[in-house]
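One protein chain is absent from this view; the other protein chains keep their places.
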Amino acid sequence: MSEQTLMELLSTLVEQCAATDAGKQMIATHDQGIQFTLLDSDDLFYFEAKGGQAQVIAGEMPARSLDDGYEIKGDTAVFREWFSGQARMSDLIEHGRLFPVASHTTKRHIDYWLAQIIRMGNGLKIPKEVY
Amino acid sequence: MSQPLHEILDELLRKAVSTVEGRETLMRYNHTLNFEVLNGDSFHVEIIDGEADVQTGASSPRPIAEAHNIKGNEEVFRTWFAGEARFSDLIHDQRIYPQAAHTTKRHIDNWIVKLVRLGQGKPSLKDEY
Amino acid sequence: MDVNPYRLLDLLPAARNMMDYCQLQRGEHVAIFADTLIPPLVVQAVLAAVEERGCRPAIVTTQPAGLSWRQGAEPPRAYKAAMYASDVVIQLKSVEAQTFPRVQETAMIEHDIRMLRVPLGNSIEALTEEWALFPFEVMQLVTRKIYDQWTEGATTPGDVVKTIRVQADNGTDLTATYDPHYVIHTGFLFPKLMPGQWNQFCGATVGIELFKDANGTVVFDGLHGEEEYKLLPPAGSDVVHPLSEPVRWIFEDRHCRIEGGFEAELIRRLVAAGGAHADILAEIALGVNPKAPLNTMPTRRSGVTHYAVGSTTGRTPNPEKESAEVHTHGHLFKCNLWVDDEPCIVDGRLAVFDDPEVRKVAAKYGDPDKLFEEAPY
Partner (left out) sequence: MSNQYHILDIMPGARAVMDFAVVKPGENVLIATDTLTNPMIAEALMIAADERQAEVTMTITKPGGLSWREGVDAPISYRNAVYASDVWIEVLPIEGQHFPRLQETAMVEHGVRKVCLFDLSLEDLASEWTHFPAPLMQFIARKVYDQWIGGATVPNTKLKTIRAVDDNGTDLIAKYDPRYAIHNGMVAKQLQPGQWCALAGATIGIELFAEADGVVVFDGLHGEEAYKSLPPLGSDVVYPLTQPVRWYFEDRRCTIEGGMEADVMKRIVAAGGPFATVLCEIALGVNPKAPITRHPTRHAGVTHYAIGSTAGRAPTPDKEYAPVHTHGHLLSGSLYIDGEPCIENGRLLALDDPEVRKFAEQFGDPDELLKEVRF
């Protein structure tokens, strides 16, 4: 079986997240476009959430204001690790493997939101509830 | 037909000892644990010097310092072994009954809980963050 | 108390002794839980002692918990998470039983915690007194000896029933039978505190919390363990002593009738609100520390016995358990106590203090006669 592309993987996660009430609610928290830029590949895709609907789209994101748009850079393998639930976003940033294109405070609420969507897409609980 | 409880426990302990942490944990005490199944077949495990021996039926009588008895219904043990419920919640919800005062065997409760969890391949909860 | 005449140095010997009771290993993560009633100086002394052992301390403060036998007390989430993450938990408490029982249970069973409970009242003095220096090794051995006596001959599986009898000149004469599986200790079974266990700082007790039968009378010198008692003398402590007149529990087939003055009336009210099983004998226990102050920590004092009616939360012996949201206490200073006719307390003194093995271990810490000499208060 051929491996899902990163874009397909993210699409699946977003769909799975949107399939639960808590996930839907989480997606509806912000409207935001997030460009994923691969440092080792020319593939381009972006995540778009608007009015509680989210999708993953191939290509370059149409330009928009800094409030509405965001970009994250990294190698394919790093994104794969994160999306498959094997690594946390915050660790990848800390280890200098994932590069949010924003100052260290500006998009942190978006980081949290995206990290949760991916976590929920993987069927993982928010760690607060583990205890 | 579903797998007998004693086999499930045996498998969990085998998996636990396939890890370093599991082997170290198993060495912690020498103790016999009786699982008294109120609506089914009882079984017990004897753990001596890091070797676990799971058998059907009740163990022969031991001084209480060396043995412990946990009572409950078949499905409750299954829930615990399957990782669907925590032992401490089952006690709280009065579905499992350790035959000991509330402090006396808590270290043994913690020990078997840890072994079962290691057998389930679950990390210790401390590491989850 | 407004004036605090103590310095950190006055409290450090006892704080260091706490570290011996939980046997801290270098590098362990230690959470110190201090409710808002614990004096900050005490918290600082414990913090300093943890730090001395090369451990990583964090102090966690919340409002005091509810009494453990009142259900439903839940701490804030941060409290829980801090407890679960620790290797060792030190609880500084103003009233002994004021805990979050569910969280404590989960912490010990699921998260491998070792726990030390330090009930202090709200007084700083408590930590400057001799009782707080009692050596762990001696207390452990004394406790173990008594536990062995109380469980002697019991097996698993097995259904041995043992008999306990208490007699005192004040009119006490109570006989009860019990399943030795339910004999209780507080983390002193082994020379080392193990994950899943808690012990009580300088305050080991051995007891029984489930009875098959109980008949006779116990006459108390004092009561303890209820928030309401803090208003009665000695004020601020949950101990009531002396009583305006004796309180008597008269048992027939495990159930008791309560007699006495206005203190007995308080107990009757607590029991009346506790349902059908609130008057059942739920505890006979003794303390082992000869220096524990009789006024404020009677249950820790060697040879003092304490008793409860109601039930004990946390563990149910079987599906038919008689549960009551009450566990209310009285204590008796001086008695004779036998287990299966073997003496355990003789005229108020623990027989085990004369055990040659115990005296030999005690000699490591000084003159055994002095160590086991009862404090005069």
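In this document, chain identifiers A, B and C correspond to the written order of the chains, with residue numbering beginning at 1 in each.
The rule is simple: a residue touches a chain if its C-beta (ideal position, glycine included) is under 8 Å from a C-beta of that chain, and two chains touch if they have at least 3 such contacts.
Everything quoted here is computed from the prediction, not taken from an experiment.
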item: Of A:V56, A:M89 or A:M120, the one touching the omitted chain in the full complex; value: A:M89
item: Residue touching the undisplayed chain, where the options are C:G54, C:P76 or C:P191; value: C:P76
item: Absent-chain interface as seen on subunit C, which is shown; value: 29-31, 36, 40, 43, 47, 51, 56-63, 75-86
item: Where the missing chain touches subunit A, by residue; value: 33, 35, 39, 60-61, 63-71, 73, 88-91, 93-94, 96, 99-106, 108-113, 115-116, 126-128, 131
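Assume only the chains that are shown with their structure count from here on.
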item: Highest-count interface - the chain pair sharing the most C-beta contacts; value: B-C
item: Centroid spacing, where centroids are CA-atom means, of subunit A and subunit C in whole angstrom; value: 53
item: Separation of mean Cα positions, subunit B and subunit A [Å, integer]; value: 41
item: Sequence positions of subunit B contacting 2 or more other chains; value: 125, 129
item: Shared interface positions of subunit C, touching two or more other chains; value: 84
item: Residues on subunit C engaged by subunit B in the complex (per definition of touch); value: 84-85, 102, 105-106, 108-112, 148, 151, 154-158, 180-187, 189, 194-198, 207-210, 312, 314-319, 321
item: Complex contacts: residues of subunit B adjacent to subunit C; value: 28, 32, 34, 36, 38, 58-59, 61-69, 71, 86-89, 91-92, 94, 97-104, 106-111, 113-114, 124-126, 129
